[in-house]
Structure formats: C-alpha cells, structure tokens
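A protein chain is absent from this complex, but the other protein chains hold their places.
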Amino acid sequence: MPIPATRRVTLAAACAGVLLAAACGTGGGATSGKSGGLTVWFPGNSAPEIDLVTKTLVPEFEKANNVKVEITYVDWGQISPKLNAALAAGTAPDLFGHGPAAAAGFVRTGRIAKLDDRVAKLPAADREDLAAYLEGGKVGGGQYMIPLSGQGTLIAYRKDLLTAAGLDPAAPPKTWAEAYEAARKLTVKEGGAVSRAGLLLQSAKTQRVQTFLTLLASEGGSLLTAGGDKPAWNSPEGARALEYFTRLYQGEGAVANQLGADFANQPAAQNPLATGKAAMVMATSGQVIQIAKARPELADRLGVLPPLATATAKTFGGAGPGLFLNADSKNQELAWKFIEFMLSKQVSERYARAAGALPVRASAASGAYAAEQPLLKPFIEAAPAYVASPNVPAWVQVRDVLDKHIEQALAGKAPAAQALAAAAAEATPLLAGK
Amino acid sequence: MSVITLARPAAARVGPRRPGPSGPSRRRRLVGLAFAAPAIVYLAVFQLFPVLYGLYLSLTGYSPLDRGAPRFVGLDNYLALADSAAFLQSLKVTAQFVAEVLPFAVGIALGLALLANRKVRGIGLWRAGLFLPRIVPLTAVSLIWLWLYSPDGWFNSLLAGVGLQPHDWLLDEDTALHAVAVMRVWKALGGNMVLFLAGLQAIPKTLYEAAALDGAGAWARFRHVTLPGLRPVMVYVITVNIVYLAQSFAEIFILTGGGPLGSTTTTNFLIYQEAFQNNQFGSASAMAFVLFALIFAFSYASMRGIGRRS
Partner (left out) sequence: MKRAGMKRPGMKRAGMEQAGMKQPGTRKPGTLIALGIATILVLMPFWWMASMAFKPEAEVFTQEPRLLPAQPTLGNFAVALDDGNLGRAMLNSTVVALVVVVANCVFALLAGYAFAKLPFRGSGLIFMAIVSTTMVPVAVTLIPLFLITKGIPLAGGNDLFGQGGAGLIDTLAGLTLPHLIGPLNVFLARQFFLGLADELGEAGRVDGASELTVFWRIYLPLAKPLVATVAVFAFTAVWDDFLWPLVVTSSAETQTVQLALSRFLTGGNVAYGPAMAGSVLVILPILAVFLFNQRSFIAGLSEGGVKG
C-alpha cells in the first residue's frame, strides 16, 4: 500500500516542524531575560502606571545605562504564588515589587538583600526627603524594601447623591457613627435588597483585613501586641470594629451590598461610585483619581472625607508597594541603579501621578502634581492618621487566617467576638514562629 | 479502563498473538520493544517516577523558599490533614461538585447523543455545534461565564426580564458552587455526547431488528437493547468524568477564587494554595495523595458497580 504523496509531504513538514520547534523551545529558555539584562516584576494592573513604566520610564533607563530591562506586571492576587514558584525554581527576577507586609517573610527565608549600606550612600537631602516612607520598608530596623509611593484609603463620596438625600455635602460625616447614619439615608432598597449602597467598605479577600484594621485602629485598638508576637485584635475594640463592619451588610440596617466583591481592582468606570450604585465608597487616592478621569463629568461631584474617627481617627495606609532586591540576583548593582532611578525626584513624581498614588518624597506634597490634583490633597493631609499592616514574618499567613474569620463574621456565620477569638487561637502559633 | 475494547466487538475477537520462541517472532518482539521503548521510558520518568517522588514528598516537610532540603516527618502531614477543617471542607466541596455535575453531564449528554444519532440532514453540523464547548479552553469558557453571572450579565438580565431582583451568583455562598457546576455541565456535554454516539453506533442493528420482531415497543427497545449496549461506554464516561471533575481548578481560579467562605475551594485549588501560596510542598503532596486515593476508590466503585450489573 503506497503512501500518497500528500501524506509524505505532511509528514516531512511535521518533522521539520518538530526540529524548528525544538530549536525555538530551547532558544526561548536561554534568552528569557537572563542574558545580562535586568528583570523586574511589578504588582498590579493599573493601565496608566503600566504604560508609563513600560513605554517611558524603562526606555529612558535603558538608554541612559545602555542595558536591557524586562518588566512584567503580575496581578496582585498572583504575585505571591508566582514569586514563590520562581524563587523555588531560581527564576525569580532581580527586583520584584510587593507590599510592605510581605517584607518580613522574605527576610526570614533570606530571599531579599539588606539595603542599609546602599541607602546610606544616598545624598543626605534625598534620605531626609524619603525618610517617612522608607521607614515602612524596614524589618527589625534593617532596610529591606524601597517603597515607590505611599498609599492611603479614605471614604470618597458623591456630593450630588448626598444633596439628593437631604444631606449637606459641605458638612459630611466626621465619625464612623455619623457615616453610618448618613449611609442609612443614602441607601436605596428594592424588594428588601440594597440596590444602592449608602456606604461600601472594601470586603474582598485580604482587603477586608485592611478595612478591619481601619475600624480597629479608629476604635483605639491594634492588631498585634507591641512585641508583634501575639494577636491583640481579640479585644473589645476589635469586637466593636467588626460589629460595625458586619452591621453594614446584615439585617434591617444594611447599607451595603456585593459583600466580597473587589471594587479596588475594577476598571474605574465600573466602580460603584462612578456608576452611582454607591454613595460613599472606601477607596485609595489612585482609585478616586482614576474615577474622575474615567468619568470627567463626575470630577467636581466627588468628595473625599478626612479620616473618620471613633475613639481616634485612623485609616489603613503608609508605605505603598515597593521594590525588593533578590538576594540571589547577579545584577545587584544595576538593580540598585534602577531603584535610584525610580526614586529620583523627577521619576518618582511622574510615577505617583500615573498611579494616582502619594508621592514617595515629602517635598512632592507641595509639587506640581499635588497642586493640580485636588482629590489628592485629602490623602496627603491624612498621612498622620495612616496605620500600616504589622511587619512580622508570619504576617501573610496570619492575615489569611484573620481574613477567613472576618469573612465568617461578615456573612453572619459567627458573632464578631467569637470570630476574632477563633482567629486569635489559630494565629497564635503562627505568630510564635511555629 | 478497557471499556473501549468492549465497545468494539470486532476488536475483541482479534487478540494479540502469543509470543512464540521461533526466530522471526523473536525479532518481532525486539522490534516491538524498540517501538514501545520511547513511550515506556518517557512515561516511567515523567508519569510513574513523579508519583513515587510525590509520595516521598508527602512524608516530608518541605518549603522550597527556605533553601533547605525535604525533612522526613513520617505520617505527620497525613495526620494533620485529618484535623484540618479546610481540607475536610475542600473534600466536601469537591464531592458535592462532582455529585452535582455528574448526573446532568451524563444524562443530558446521553439524550443529546440519542438525538444526534438520528439520520437527519446536516447532522454533522449539529453534532459539531453541540460538541463545540468541549474543545474550547476552560479559561476562555470561564471568562464568558463570569460575565453571564456578573451583576449586569445575561442571567441577571433574564431575571430582570421576569421582574426579579438581580442576584450575585458567584458572591453568594448558597449559589456559587451551583453556578460553577452549571457551567461545568455545559462544558462536559459535547465530549460525553460523542462517546455515547460511539457506543450507540457500536450496538449491532440486528439486535434492534430481533427486538422489533419480538414485538418490543420503542421504550422496551431502549431499555433492553440500547441501555445494556451502552453499559461499557457508560462506565468509561462516568469514570473519566469523575477523574476530571474531582480535579477542577481553572474554572474555580477564574470564577470564584475559592470563595465565598471557602464554598468553592475544591481540593485541587487548596493544594495549589498550600503549595505555592503557603510553600508547604509536603503537606500539599499529602493532600494530593488523599485526593488520588479517593478518586481511585470512586472510579473503581463506578466501574465495578455499573460494569458488573447485567
């Protein structure tokens, strides 16, 4: 039975394909960013930030230093597993971005380089200008992370919706209790369900821990004991904070909906504040500014509340995501150069502007970006009220434990005090370093 | 797993020749070994060895981030799993998911196969259309369904059309897993249908003719000819579906991320988190072996249960 000519051709083509593909396969491996260039992973998905970094800043840096830099943006939800896999495999980038809360864990496993000596070589004026946020990148007194920006969360609101509900947008709520009362007036219900939320706090995975921290700190409580080795959230302050949080969703007095939905990573035009599905929404400066950009007609209808108080006025914030230097990097000098570049006066302000974030340099608070962006002002002024996640090695696991139990409470599955006690029991051995 | 053999009556008759001692067949055996060698070596290195390696890892504490080597801990990981609420819940979620998807994915697919087995004009096109979800990647499919379930998506617009409140399908603990299950049924139909089609066409037409001569009605023919004739394929379809469904990951990753309240955290999803979020390769491996044992037990039971009845 002779083989038809076409079949023979097909087979030959297939064989050629294999050889070619095999060649490509190994080639792809050898050149994937390990050829002397610098590899950097940034977390997040902010389109303006990605545009600025990949299309403007990096080409500038490449040209100035005659090197190749490969930038990869990784979604926040994926950055930890991706980094863990890459660190385990030895393919981790020279520099990677992450939140300050991850620093202590990387220090414990010896994965990131200590940067004190390099920071010490910065000009004194720069060090002073950066001092406030650099503090957020320290673990046990050592500098391990360089924040690229600051971040804070405040309650943004729609002035037009406040007016429509008979509230005075010029005299907005000052305390959490007042915010709840206003929210009740702003909430619209249809068939028993909230169709327009009066007050939306972040309730998605991990974000709800940040919201809880905000409420807890406002009550005068704190997450961990002063030594950082025991949970302290299991307190009357904690219970009141979580009860407040839960009351927003549960029962007759509910003023929020979409429990568990992630508004923070939503395209700005879809944010409930932009669509009018919520009147007051917890947001970062970046989100508020992006909403104003995506819906210009809303720009002058948006307002931002100063930090709300219960016992005191506190809110989640501080050093934003920053860069870590991989301890195994063979490009440490170049990597530090890139950090210096990102910190430089000019670049850091452009970066903050694109991300809508707080500039990392104190001097920039009086700069052009702050002046032209009225929505940024309340976030800069709120800086003294910012409280950050604890910087302890087990924080990421502890946070996940707390997150799970807060979710239980928010869903009405467990009373606040009981959920916090259960979280404390589960987290205690983790914090003790077991 | 030898069900396809059973679906091919012709194949069963032509068994392999018994190897003999004579010259030409000795050479033939060597050639056979040579032909099979690449596959045998590959599968030994990349399928069998990883299982043994994984078994070893499951007896160790191993966090690759710490730069240390695996530390032998005996059965500690397995003992810890017995107390782990998260793990037990994930098994429950996985079992519930399989139990929800399986009857529909098999029953509806059988119906579609009966329908698509009929000789109507353009049947090839219908079959292709019904088969389509099978070949579309789960990630793409999940993104579409994410929208269908979204607050402004198709399902909610249907609800609004009949005057009902919109529902957060994927954010509600009571509906999230069902929502994922519905998608998975839809995804599984085409593949199962094609297998049933194969089974239907393997049933000798003479059996139907004999039954008709005996005066059997349509239902009797379905009950006594079609169903028994499909048994081998049925075993195969159910087994394969259990094996696949019990390993759900991509759709969970995209649609719910395991939430809300862990109500969609399947064991496979938990294993990924344990391994790459918590860096516990040892305990993640132990979870995987428990899952393996359960999948094996259930698919074995389904093979014995359905395969033996006659």
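Each chain gets a letter, A and B, in the order it is written, and its residues are counted from 1.
Here is the rule we use: a contact is a pair of C-beta atoms (placed from the backbone, for glycine too) under 8 Å apart; a residue touches a chain by one contact, two chains touch by 3 or more.
Every value quoted in this text rests on a predicted model; they were computed, and no experiment measured them.
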item: Among the chains presented, those that the missing one touches; value: A, B
item: Selected from B:Val31, B:Leu159 or B:Ala301 as touching the chain missing from the view; value: B:Val31
item: Touching the absent chain when the full complex is considered, from B:Leu81, B:Val98 or B:Val185; value: B:Val185
item: Touching the absent chain when the full complex is considered, from B:Gly74, B:Pro137 or B:Gly163; value: B:Pro137
item: Residues of chain A in contact with the chain not shown; value: 1-4, 7, 14-15, 17-18, 21-22, 24-26, 28-33, 39, 45, 47, 50, 70, 72, 75-77, 82, 85-86, 88-93, 204-205, 261-262, 264-267, 269-270, 275
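The criterion applied here is as follows: only the chains that are shown with their structure count from here on.
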item: List of chain B residues in touch with chain A within their complex; value: 63-67, 151, 165, 168, 171, 173, 257, 259-262, 272-273, 276-279
item: Residue ranges of chain A touching chain B (in the complex, touch as defined); value: 77, 80-81, 84-85, 87-88, 109-111, 190-191, 193, 205, 257-261, 397, 400, 404, 407-408, 411, 413
